[in-house]
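Below is one structure, written out as structure tokens; comments come after it.
Other chains dropped; remaining ones untouched in position.
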Amino acid sequence: EKDSYQGNEFAGVVTGLAWTEVGGEILYVETSLSKGKGGLTLTGNLGDVMKESAVIAMEYIKAHAEALQLPSDIFERWNVHVHVPEGAIPKDGPSAGITMATSISSGFTQRKVRKDVAMTGEITLRGKVLPVGGIKEKILAAKRAGIKEIILSADNRKHIEDIKDIYLSGLSFHYVKTLQEVLDYALLPEKIDNPLNII
Amino acid sequence: EKDSYQGNEFAGVVTGLAWTEVGGEILYVETSLSKGKGGLTLTGNLGDVMKESAVIAMEYIKAHAEALQLPSDIFERWNVHVHVPEGAIPKDGPSAGITMATSISSGFTQRKVRKDVAMTGEITLRGKVLPVGGIKEKILAAKRAGIKEIILSADNRKHIEDIKDIYLSGLSFHYVKTLQEVLDYALLPEKIDNPLNII
């Protein structure tokens, strides 16, 4: 059976959309911080390109720490672990980029992630959000899982417009050009309950 | 021949359930600590996904040290070695996640593991327990080995309910949603005899 949306009570947990052999699926990206010296650990049976997405996300956040109101030495004091359940399923591709960046940002800021939202999009190092494939399958999976809003690249707008309206009912779309727009929208100003004292 | 349950006199030794080509089997996860600087060694002919389970377990425990009443600097003072006998058998998959987390937690706390219990379940970084496959075969193996109680994901309840009652006699089931529930239940308050002085 398929997964359903799981709420937004945790910092660092963000809902993404994947496109697999058996159709679209939602996935979760989880970030956990532990005291350390800036190590980055990636788990979840991830392929090289998906691992690179996490490296790019981390680099972007380091270079834009100020925009997230993070002190620049914070990255030398914590280890970052990014995990994508479920371990039995190999995962790859760049489309989890914005999900990973949002997950790591939420982990560091302990800010709550917007409710009922999923996202899909490749990031570049300068913070551009590129379009991704499998849009129709991803939309169906999101709807089935109870997602109400989807963040994706403005360059994917045409792919949404190609889908029959009946499949889109109950879903709204938030188109973005930059990662900064993703973070501004997906990260709520308030922190989660019982936030970690990261900064 | 098949293995049988071996008691709970050691800290860090926890009974898991595996599903192999020749059917279900019990397995043991062993954790040993030695003075060091936070190294993690994994042995037992483990595949990449199973190794990731140990990394996730370790990270969860670091991030939740307080809940286990562990000082946060403890992880820099000990090396952790997790082993799964038997070396001739290749092992993989995420289903040993909760077993590994319980084993490492018992190793650090030196708390006794609940008697006659086996467990199976994938963990995520935020501490969710995911359902796993091969439930029927694992149940049969557990019974044959003398196990009396099994800890598993609430999402596996339906798989247990699909099994004929005759196979379940003498077994009870403890369903969990989070790793914290596993640890609360499987780790007894008392320490083993002659505990190591870890903290």
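A and B label the chains in the order they appear, each numbered from 1.
We adopt the following convention: contacts are C-beta pairs under 8 Å (C-beta built on N, C-alpha and C of every residue); 3 or more make two chains touch, one makes a residue touch a chain.
As the structure is a computational prediction, the values presented were derived from the model and not from experiment.
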Homomeric complex, total chain copies (2 given): 6
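Note that only the chains that are shown with their structure count from here on.
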Cα superposition angle of subunit A on its copy subunit B, in degrees to the nearest 5: 60
Rounded Å distance between subunit A and subunit B, as computed from the means of their C-alpha atoms: 30
Of all residues in subunit A, those that touch subunit B in their complex: 10, 12-13, 28, 30-35, 41, 43-45, 81, 83, 85-88
List of subunit B residues in touch with subunit A within their complex: 48-49, 52-53, 55-56, 59-60, 62-63, 72, 75, 93-94, 97, 122, 124-126, 128, 130
